[in-house]
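Here the complex is missing one protein chain, while the rest keep their positions.
Letters A, B and C mark the chains as written, and numbering starts fresh at 1 in each.
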């Protein structure tokens, strides 16, 4: 007779997935689930794999999550069911309809797992608690092992579950602030929203990696969201960003008054902040205001700077659709060349599309983009894009332009070459798959088969991200590790090995 | 500034759902997921809300669950993906393909919750652990509160999650047998199957409430299932039932040999067993052998005994389809009356059916059952059914028979009147909704508008369930609380209040 | 330069599909689509491939058809949309809500074609016309070729479309009765329902092959349906059957009065009728009254007659589920042997079921049926079934019974051996696939591996189908060509070659 469940040689561990995500939270809204739905819709670009919303009825928390886009996951019935929870609270506490949080999730891991859809919801000592997370915790593995040793059971491979268990675990005794205590144990990037029966709490890591903004609706209710574009959609005024190391609480105010917005610190801001510069380059919505500047304006300026750093003798500037349009208008303006839309994306190309195979490969490319031959044939053209990651798509498009008769192609990229992995929430492929990994500029040019190629300088990028007239120190507030390889905090050997192992 | 998450007035607690379910486990099968699939299919009558299967690859455990019937939840691709885990193990440990467990779940709670689908799977200190459960734990609420106080986070309202956390929690230290220790803390009905990276463990509560049988396939591999009908489908020989208070382990045997079947006790059998007599009356499959007797033969004998206890002067015996057929053949045989199929159920009536409304109500009944008018008009008929719960369906059918011209209707029920709730895994409605609750026989007769009604006596039922020639003490091995109100273990006030509160 | 569209060598022609189907028609009902829906539901056993309903609004006809079972094809919204047409008519003509027809279709042809779903709806000279058909027209091919030569375009391969075009074609001139004229040109089996803007017309072929009954609802509205079980469901009284060669019309009566039921003949009844005896044996619903007798009572009597013709020394009679139950009760009654349900069909087996492959074949059989071993092991059993077509299922079940320990198996079939194809609406497989085709009784016994086998005699069958005390000539009113090979009308060479060609 033997003891049950001896240790296997390899324990199941978090898969260190690096996810891009969006979060939203509201308090005091009459239809909080609908409000969060519209906010998530505005943040759909941050994650398309799954979506979820949690709403409190003052005692319990109702939750709905699903795979797919926000409008696929939620229909009117589901939203009405969730908002019924808020109405139940309102009936109990006159005039206080309660709150909700929501999450969009993006993951490139092959197996889409419904159980990873957030918000997570659990019953802990203090009552029900829901959580949604944008970022990546680099010490999740060691925290989880330690909790398992204490008798905890984990249902997912997500680092977000580790945060939830930490809070539950610290709610055991009589601590003053289990949430702050838990957040102090985390190392990495996190913009978090929590919902309990009587409040919303939102928090941002001490390095400020991911954006997180607070606003206030016309009715005076507080809102938090990953980006200001979600505040805009809700008609909310942008108050300020959550500060690195800060927890902000939304809860009922005195009878008849608006909700309260309270603040406390769980940690001092890091001496060197690590705002992700790639949010400005690619990830954030053009209409959002991130780290103090409007994204679209930044991108136009990157194009202008690129034109100054790397001009080209050409007949026209063509944007790579849709990613290069902002920088291309800046490039055209600064260079004086005409801006022409010569590459037309097929707006019906989606995931269900039948892939052409074998001899139909050229057809595949032509289905995704149509070249306006008259604008390209016999011309010297500048193609502007915001960034290049793998380069496979870019190469195909360059071939397509050449086949359409372009005389010269000058490729201009509005950021430096990406050469290093990100451990803080952007899901780049393994280094070996990055176009610029191990290739110099001439090798890249040959790979893409263009007549000339230039990237924007890192100095140029940081100067513009910091803002016109900013002191040089301001440039230090950005993490640009994907370009430079300089990480703000040490990466555990296991994490970097995971990546290396795949190379 | 306030502490996070103060206690709400009512904590979210388990909803004390009483579920009927089926479980299956195999070890050593070449395609363990397919084997469990076929076993679950044979147990579909025990639960139609959700189904799930978990398979180990020797290190991790793969799992798939979904809402609906077994063939709706699983397709060939899903089974192949699960069995790939077993094949991975086989490749590692030559000739040892590993094991799987599965679960069918039935719930009448309004909101079907995908997260309640079993098997549950967690990563705990000892590695991955999957669990599936048939039964109901009556002290789940207090166990859960105690675990929450220790810092545990619960994701569902299921008592099965409490069992899982108990095992995780006791795996913290150096206990000899955390599984046995956990099971000893449970009070209530449980037939359980567990899967870890290197074994299956199956266990049955000390009272023996729910059935759980072990068999061995033609290839020599061990199988466990809620009912023998699942063993039959797999071509497995029925070895014996798991004993009350016993844990049976399936794991790899010595190289080249068949798997081992090991046994240990976590508790002595209860002094008075509590085998559920309603399994024989209604719930178990007719072809199963339960608590030592074949169900179909028992049901025929219940009909014979009923004919002896309550004969009727009539022209023919008609079974209530499909539930009364077994008892009706026994009744016809013992009474000498002809057996005639005069009530034909529509086999296409399903859940998507459009409900007739208002003046179409009679149409609704006629859609579900067609009366063969020639066999009923002007006749004195005996209608035999196995049991009556709410009585609403029965009343409608009696009206339908009368409308078809029946001269006399004599209703005969092959078990006593059901008057009390079950806390051990059968989901009866609240007492107030039971036909026989607070009604004497004459009142029941008037409610159903029949010419006479008789139920089988409790003595008659128990004598036949115990088996021909069994000592009187054998009758004491059955729980018949739904008829008598005598519960084998005390019911916590909260549980019985829950029911009363609903009345 | 060449002429367009020269003749291909093989023209696309009707595929001579032999379909079992059900039809329903109502006039004057307040919700005619819902009424037809319930009627079709009651006739679901006549066809499961597609369903459809057409309703008139007094000018146009609205139609909905779809693949699958009736409740899959129609939801409340669809029925409400269809009934809105009737309400529009009611608003126009006070108190006259109009009518509807419907159809269930069964086809074993591999390619399910949505465009073959009936009712068909067309706009012709006289206005819109909808049609639904049960039967098979043996001269459809030559009628269609003739119409194509006149410039007609056909969209389907269905013989029903030919009927529709015939009516349209004859509506050209000033004929007194284009419908009667069209029907006179058809040879074969047809029970038809038509809907135009102001009436329903129903017709039955001069041979009376397929059933078609008329009833009247409690509100005084006329109903027609393939079987009386549909009248029962609608609470309608069975008036009489449509006579061979008759057209019955339902249309508005004088203001304030009930609808009119009018009759006319398009042909005299055939000198020798050809009522399909297989409707009684297998196809019709047990609760229906067909060709003057109740189906269930006929089937019981077939079992009694079988016991007289072919008794067996045995311990019990077991029905083959679900088809043999009626005959088995008759057999048990006449033989004095006990009737026992020892073969339990799995009611969850459906089309989505994953087929066991290779070594799992025995599992497949056991999944579909469970044997109650105690009732079979060591016993001499009589198995009664209504008919045997291919015999493959029967053989598997006999093996299963033997494996469960049956000592002797005596198979009794309540009709004669089926040896010939049907060209009049029953979709038997090609002759070569019929068990009894080219095999004598002993060969059949060996094929099925039973200890004895007997079929009911053709005389016995026809005597009971004709009814107790019927004159011998009454037996001549039935078509029994599938047993005898004697077809009432000559089969075109092409049709019989089609079958032979496949052999």
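The rule is simple: a contact is a pair of C-beta atoms (placed from the backbone, for glycine too) under 8 Å apart; a residue touches a chain by one contact, two chains touch by 3 or more.
The structure displayed is predicted, hence computed values, not measured ones.
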item	value
Partner chains on view for the chain not depicted	A, C
Among C:171, C:387, C:431 or C:480, residue touching the chain not depicted	C:171
Contacting the left-out chain in the complete assembly, out of C:153, C:471 or C:493	C:153
Residue, one of C:93, C:125 or C:308, that touches the chain absent here	C:125
Contact with the hidden chain (one of A:21, A:122, A:234 or A:290)	A:234
Sites on chain C contacted by the missing partner chain, in the whole complex	1-13, 58-61, 114-115, 120-129, 148-155, 164-165, 167-172, 175-180, 194, 196-199, 201, 249, 262, 264
Where the missing chain touches chain A, by residue	34, 37-38, 41-42, 44-45, 69-72, 74-76, 79, 229, 232-235, 285-287, 289, 294, 296-297, 300, 322, 325-326, 329, 332-333, 338-342, 344, 346-348, 350, 352-354, 356, 360, 362-363, 366-367, 370-375
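Basically, only the chains that are shown with their structure count from here on.
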item	value
For chain B and chain C, chains touching each	none
Furthest chain, CA centroid comparison against chain C	A
Mean-CA-position distance for chain C and chain B (Å)	39
Mean-CA-position distance for chain B and chain A (Å)	47
Where chain C touches two or more other chains, by residue	none
